[in-house]
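A single protein chain has been omitted from the complex, and every remaining protein chain is retained in its original position.
We just call them A, B, C and D in the order they show up, numbering each chain from 1.
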Amino acid sequence: MYDGGKIITGVIIGLVLMTFPIWYTSGRAAKKPDIKLPVKEKQCVEPKDYMRKKHMQLLDLWRDSVVRVAQRSYVAFNGAKYDMSLQNTCISADCHAKKTEFCDECHNYTGVVPTCWDCHIEPKEEPKEKPEEKH
Amino acid sequence: MAKIPESWNVPTPEGLTKEVDHGPLSLGLEKGWMRTPVEIKPGMHCYAALPKRSVALDMPYPRDWSAMDEDWKLPRNWREIVLEGFKDRLDRFRTFKLFMDICVRCGACADKCHYFIGSGDPKNMPVLRAELLRSVYRKHFTTAGKLLGPIAGARDLTLDVLKEWWYYLYQCSECRRCSVFCPYGIDTAEITIIGRELTNLLGLNIDWIAAPIDFCYRTGNHMGIQPHAYVDMIDFFVDEIENYTGVRVEPSFNRKGAEILFITPSGDVFGDPGTYTAMGYLVLFHELGLDVTWSTYASEGGNFGLFTSNEVMKRLNSKMYAEAKRLGVKWILGGECGHMWRVVNQYMGTMNLDIAEGSKMEEPVSPITGTKFENAKSTKMVHITEFTADLIRHNKLKLDPSRNDHLKVTFHDSCNPSRGMGLFEEPRYVIKNVCNHFYDMPASCIREQTYCCGGGSGLNAGEDMELRMRGGLPRANAVKYVHEKNGVNMLACICAIDRAVLPNLMEYFVPECDVTGIHEMVANAMILEGEKEKTVNLRGEPLPGREESE
Amino acid sequence: MGVNRRKFLKIAGITTVGVAATPAANALAIGPIEWLDKKLGGFTIPETLLHFFHKPAGHTPGEALTAKRWVMVVNVRQIDEEIVEACTEVCHRIHNVPHIKNPKHEIKWIWDEHYKHALPGQHHEHIDEALKKAPFLVMCNHCQNPACVRVCPTKATFKRKHDGIVLMDMHRCIGCRFCMAACPFGARSFNWVDPRRFIKEEEQNREFPTRTKGVVEKCNFCAERLAKGQIPACVETCQELCKEKGREPALVFGDLEDPDSEVRQLLQSHYTLRRKPELGTNPNVYYIV
Amino acid sequence: MSLKNLLLQKRSPIVKKWCDVVLRTYPEQSQSFLKKKDPFGNPVGCTIAEAIESIYDELLQGTESDNIPLFFDSIMRVRAIQDFSPSQAVGFVFGLKKVIRKELGSEILKEGISEEWAAFESRIDGLALLCFDIYSKCRQKIFDIRVHQVKNQSHRLLKMAGLAYDLPEDYESPGYEGDLKEGQVNKHES
Partner (left out) sequence: MNAIASLILSGGAISMLVAIPFLAVWALPYVYGIHLEWLFGIVIPYVAVIIFFVGIVYRVVQWAKCPVPFRIPSTCAQQKSLPWIKYGYAEKLDNPISTAGVVGRMILEVLCFRSLFRNTRMEFGTDIKYKSAKWLWLAAIVFHYSFLIVLIRHLRFFTEPMPFFVPIIEKVDGFFQFFLPVVYQSGPLLGAALTFLLLRRLLDPKMRYISLPADYFPLFLILTIAGTGILMRYVLKADVVSIKELTMGLVSFRPVIPEGISVLFYIHLFLVSVLFAYFPFSKLMHMAGVFLSPTRNLSNNTRIVRHINPWNPTVKLHTYEAYEDDFREKMIGAGLPVEKQAASPADKE
């Protein structure tokens, strides 16, 4: 091999960079999201699978509907009516009471940062949340 | 009624009307290049090497053949020879192997080749020229090519392919312009060089290269000039110089103990207008009182071995160091030459520096100004424009640039010192100091983007005049531009092949423009000690405005 | 409307309900379209397209207050400092409007203006002293012909077709501030700094969003309250206060198109002015002076 | 309307199509390149485009201009060294007839100016002959240069006749006894 030193160094640097996820993870299995589902409500506005994949589009539909055409009442798949409000319906005491135990679980896991909470105020949570997270 | 000979290829009347009236452009329906067979045309290639050229250098398979013949009289196992040679070179040159592998055919080089620009032949696109070899590489040396064949862009090495190789390898002047634009630096010149090595394995050289290497090996120079004739020739210059300037210069030959060995391409000694440049060197050395000697053994700077094979290049080049060592000189001064300087800059030290071991050679120092040429520390060979530029910078030359006032000069950057060395400023500095009217050509035609003269790499024969004219067209076009815009009437260059090729090119495209070496202009501008009043230049042409004073 | 959409989804076989079908649903006999729907799994017609074709998705809640054209009538003579303060306070509190001291960064939805600035065309030196000094409550005029809407490049600010309220869609605002330049009344404020820092957590109205840095905001005629059947907060507060003080209501809110409405009667019985009517924006806030 | 006016009116499509006629004599792969407007990167295409335009303009001037040969010269100088038979090299001149007929055929009939057209056609024929002359001169020049080159290279040597080195007739390499055909003299010697 000629210029072996330089080439091998280059190859190693390249390999290290390209295998970043492997050594960064170094074999430990990642903690899966652990979602706390509401106690009271048993049914979301749409079926679970739909919500898992398309909740953002539903919320987008909601916000346009509410803000732009003043239609605020959503007729769910089972006929029930809901106030179209992230703050007052979804993340409310009756449903997903804690943003950290619902939204953040998956969003942090998949690294998606929603812009919702830049304006909408998340529900208050007891400050003991933090020590819990460390477990 | 007499029949028209078939070889005339006279078109039928129907054929004629067809030529004029083409239908709409076909979109993608054209035949792929792999299935377009090569048609070897007169005027576009050089004559085959004569068998006798191969003798002294033991080149393989010398025979009498012609490219226009159906039968090239190849050895029976020619495919094995080529493929073996191919493999051998893949193992020896990283450039070759890499350039076979990584081309993405982005087309950045496609319209950069002067032969493509001038001829429009798509196989003159550098990428396609290289693909000619790459397709065979894929077929014989890669798994994908072996399995998928044409789908992977692979094709067998057939006689037609070999002929295509030969035709297009000898339509590349190895000028490296395409390499400048290639995102991976793929150097088609390198591929051509190796491709030509492969053709040489089968004795498929051209005579314009085979003859010079043969001559150079035996007599020391391309022209086959024997030592006494060489001396006679220089003596002839000495007389002419005395005639024109009144000063008698006294060159020495093969003189042991000289400080500097001077080597220039023999084209300067035997072909106009290079001869005037040679006279320029003589005048310069005399005026400086330089302790310099010429050599008849190493009487050639140029090296057509570069266009033949590595080994031949080394064999021819070795004479420089061998002679420097024998004569005991301190360093070598090199004349104005193109590929000589590519060899000196990129190959000589690597190939032959061991010959100079134990010699008296040392880091070159100008005896006139004391300048150390640090950039030639190892190779110990200095370009004469570096040397002269240094002299001018230190005011060691008495110059009267107005003696060149009738000239409006532009400078042709020769490919090899440009893209194989980076010699851009020195010649311009010299020109600007020896003449008052200097106009550069547009920037896309000079320096690292310079266009070839059309006859480099051994293609400056007479029989391929059409090829040369096509290849030289972009250069001529740029000269024509400055000629029309600035009235340029003199094209300066620092290459002996240029001085042989460009006059023809100018005669055809820009007849008002002549060609000169830089040192001819230097000598013309120099005020010599004891000179008579100058009425003519080194060409014996009367100087405008001065002829009456006598 | 919403029910229709659901029907459409079912009929076209493009909803994903089938995918989520519980084992119980599996047991039921299903129609061919639902079967296909199930088989197609992830391959549904994009919800985005539905979104595109099926606005609006919900419907208006039954208790909502509706009108053809909402207007407000301000009786300047009935307003005092206390009313101004109360109205401003309640408006800014429920809408999470930050209280920023730096006047350059100030955000305001409703505020007190000098008469000469509020009604520059009606001002002269010898005007009634009381009027000169009286607090003059101003806010977005929800113009009939709003300049701000016309200039907005993203349609973030828009006029609601059914009731004429000029609103801001904060999701769309890119902070270009063309609307601020266009508005002749200075009714709009730009969030130069993050407003959340200026709202104490305990004072936040959790039912209403805040804004982010880099968007424009203004009075929304309490669109969110109208939807719940409530009149704008400032009107409500003001009327309560006026009642306590035994005055006529200083702020009245109602439908201009309804001939029987209180506002129409007020406008008929009083001489009213509007701010800069000469500009042709046709404001919907009327002043009794 | 006279033929001249019609030709003036349709100047740009006719010039463009005539240019295309010339460019179509080149390989298809290089035609797009030849259309690039870069006088240094694409001297062939630019020379052709410029000259064709000028020739057309001169032609419309009517008077037998001195400039026409100059413009033809700039095209033919290039085409004479390219891959064309003489008929191909010159043929593009006739292409103009076809281009004009396609563009103006119906108008010529309508306006009843076919006589004028016939005269114009014969002028084009004249141009083709002129063009052929220029082509021949260019080819002649090439051959002159060829001869000149050989002369030039040996001219200094000829002054000292007989000093040039060549292989002795009976030279044979020590180790090699191949089928050398001595005495075979090539047309060319460096």
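Here is the rule we go by: a residue touches a chain if its C-beta (ideal position, glycine included) is under 8 Å from a C-beta of that chain, and two chains touch if they have at least 3 such contacts.
It should be emphasised that the depicted structure is a prediction, and the values quoted were computed from it without experimental measurement.
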item: Contact residue for the chain not shown (choose from B:Asn310, B:Asn436 or B:Asn486); value: B:Asn310
item: Residue, one of A:Val11, A:Leu37, A:Ala80 or A:Ala93, that touches the chain absent here; value: A:Val11
item: Residue touching the undisplayed chain, where the options are B:Pro75, B:Gly185 or B:Pro367; value: B:Gly185
item: Contacts of subunit D with the absent chain, listed as residue ranges; value: 28-33, 36-41, 46
item: In subunit B, positions touching the absent partner; value: 25, 28-34, 56, 58, 90-98, 101-108, 110-111, 122, 125, 127-128, 131, 142-144, 150-153, 176, 179-187, 190, 217-220, 226-228, 231-232, 253-256, 296-297, 310-311, 314-315, 318-319, 322-323, 326, 344-347, 349-351, 353-354, 371, 373-379, 381, 386, 389-390, 393, 418-426, 429, 442-444, 447-449
item: Hidden partner interface residues of subunit A, rising order; value: 1-4, 7-8, 10-11, 14-15, 18-22, 24-25, 27-33, 49, 52-54, 56-57, 60, 106, 108-113, 115
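We take it that only the chains that are shown with their structure count from here on.
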item: Intersection of contact partners for subunit B and subunit D; value: none
item: Geometric centre distance via CA averages, subunit B-subunit A, whole Å; value: 68
item: Gap in Å, rounded to a whole number, between the CA centres of subunit C and subunit B; value: 81
item: Of all residues in subunit B, the ones touching two or more other chains; value: none
item: Residues within subunit C bordering two or more other chains; value: none
item: Set of all touching chain pairs, with the criterion as stated earlier; value: A-C, B-D
item: Contact set on subunit D toward subunit B in their complex; value: 21, 24-31, 33-34, 36, 39-44, 47, 77-78, 81-83, 85, 87-88, 91-92, 94-95, 98, 138, 141-142, 145-146, 148-150, 152-153, 155-157, 159-160, 163-167, 171-173, 175-176, 178-182, 184, 186-190
item: For the subunit C and subunit A complex, residues of the former touching the latter; value: 1-3, 6, 15-17, 19-20, 47-48, 51, 55-61, 64, 96, 158, 160, 162-163, 167, 169-171, 204-212, 223, 227
item: Residues of subunit A that touch subunit C when the two form their complex; value: 47-50, 53-54, 57-58, 60-75, 77, 79, 83-85, 87-88, 118-121, 123-124
